[in-house]
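The other protein chains are all here in position, but one chain of the complex has been omitted.
A and B are the chain letters, set down in written order, and residue numbers restart from 1 in every chain.
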Amino acid sequence: MAVRTLLGLLRPWQQFRTTIITLRGKTLVEHGCARSMSTDTTTDNLTLSLDSKTGIATLEMHRKPVNGLNLEMLTDLNIALEKAENEKSCKGLVLTSGLPKIFSAGLDILEMYQPKPERLAEFWRTLQNMWMRLYGSRLVTIAAIAGHSPAGGCLMAMSCDYRVMATGKYAIGLNETLLGIVAPFWFRDTMVNTIGHRETERALQLGHLYGADEALKVGLVDHLCDQEEVVKAATEEMSRWLKVNAVARQLSKSAMRQATIDKLVVRQEQDIEDFMTFVQRDAVQKALGFYLQSLREKRG
Amino acid sequence: MAVRTLLGLLRPWQQFRTTIITLRGKTLVEHGCARSMSTDTTTDNLTLSLDSKTGIATLEMHRKPVNGLNLEMLTDLNIALEKAENEKSCKGLVLTSGLPKIFSAGLDILEMYQPKPERLAEFWRTLQNMWMRLYGSRLVTIAAIAGHSPAGGCLMAMSCDYRVMATGKYAIGLNETLLGIVAPFWFRDTMVNTIGHRETERALQLGHLYGADEALKVGLVDHLCDQEEVVKAATEEMSRWLKVNAVARQLSKSAMRQATIDKLVVRQEQDIEDFMTFVQRDAVQKALGFYLQSLREKRG
Partner (left out) sequence: MAVRTLLGLLRPWQQFRTTIITLRGKTLVEHGCARSMSTDTTTDNLTLSLDSKTGIATLEMHRKPVNGLNLEMLTDLNIALEKAENEKSCKGLVLTSGLPKIFSAGLDILEMYQPKPERLAEFWRTLQNMWMRLYGSRLVTIAAIAGHSPAGGCLMAMSCDYRVMATGKYAIGLNETLLGIVAPFWFRDTMVNTIGHRETERALQLGHLYGADEALKVGLVDHLCDQEEVVKAATEEMSRWLKVNAVARQLSKSAMRQATIDKLVVRQEQDIEDFMTFVQRDAVQKALGFYLQSLREKRG
């Protein structure tokens, strides 16, 4: 690939103040290009890399210790997703984690505990936008899950088109009730669209975390394989999806998902207010405080 | 438990003219308290008992011969459900039958055959209210089904959060079409929420009664066990649900069910009219007459 082509390819991405795009095997040029954006801290949270031969981007999260979704992480995810979305040569995206034993632990509780209202609102809006971007992406999106994936981690996985999970002891599910909080309606809608009404009702009430086998059985994930094979299996599955006419596939996807996204679009501000009111209730703050305390004690 | 506490506990219940609440192991005090309410005939139909240690109430139906839901039975059910709902120490409710081989045979046909219009309307309204109360209950509700559960019996089971059924020869399902009548929309909605659109469509058209294995397979019940273990299994499952933060669990449940309940709320009067018109049609009266005749002949 000529440097000129590569630069042309990068151009639309440069409007963003953002994460490094690692074009495999073209690191020199890439770092030259990306350096002007490298002052961002986004590289601490994730890496987006595009295989220019296959058109498959890999979005690897690595915010220690558990890929917790705080405002900065969510902002990075939004920028990375928008980059991949706008890059014409990019056709698919594998969403995965670079940390061991965890896909993503979901929302960073610290954003919700004793929050500043302005940041709390911004946090929630950024989460909403991330979900709308991922759930409505024109790309084929496949989650490669080689670790625990509770709450917001489960939401991200469900928002992809296909889910590959490692066999083993990892858990996935919307377990919000266990923390005394309630998943917002668009988490629920996404789960209903994935595993149906009854299973969602049970799962949400119990805050149920599914093991891999159980997740496969109810359709929360689509394929199981060894931990080491998860990204490979995701990429192989992707090749099947990329054979389909892209426009027809995107229109079909949108037809199935847009109504669910539109429900949030028209209620976005109300949903932010609802979330802020709920989180700032004394009982919820107390529950979060206890939870954080128990986490600290666990770590010794 | 001190008598004073117990009285405090009973107080909110005394506003109802109603069923005896049997507080296990506290029969003396209880009967003292309950005596003023014991003129009600409700004890012929059911017993509500609360285990004050676990917070689990058991609602046992025993209206002979088949727990048919007539106006009095439904009224008793409403009062019992409201009591359990209003009793702060009560967290969960196991719904079961004290009669052999039957959970509930559903609506008492005699209420529909050659009915007086006023009672017919009241009958239907009381059924609607019972369903709204049970389906929307703040309590964890588990059906312990150790007998047949057709029609309205199936509706009650489906309105709980979880269903334990005895292995064996019992049947469960909405079999209204077999009698020439049609399940109202909120029966259908409850079934769609439980087993999905396609399975409901097939089941309703055929008036299909599921055996236990088949019911488990399509998700109409959640767990099978020996007949003698049904209440025990329900109580064990309950303990799992009671570990979850109650407010978060209730909000999650409500989020999944309120829209379905609201559909009836806004159409309640129309639904009563529709039912009355339908039931009083000549063809339906004739079908019910034949059915009652065949029942009488069966019994010899």
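In this text, a contact is a pair of C-beta atoms (placed from the backbone, for glycine too) under 8 Å apart; a residue touches a chain by one contact, two chains touch by 3 or more.
Here the structure is a predicted model, which is why all the values come from computation and not from measurement.
The missing chain, though absent from the display, is touched by one residue of B:64, B:116, B:169 or B:202; that residue is B:202. Across the entire complex, the residue among A:185, A:241 or A:291 in touch with the chain not shown is A:241.
From the set B:84, B:160 or B:183, the residue in touch with the chain omitted from the display is B:183, counting the whole complex. For subunit A, the list of residues touching the undisplayed chain reads 140, 161-162, 192-196, 219, 222, 240-241, 244-245, 247-249, 251-253, 255-257. As for the chain not pictured, it touches subunit B at residues 176-183, 185, 188, 196-202, 204-207, 283, 287.
As a convention for this text, only the chains that are shown with their structure count from here on.
Between the CA-based centres of subunit A and subunit B the separation comes to 42 Å, rounded to the whole angstrom.
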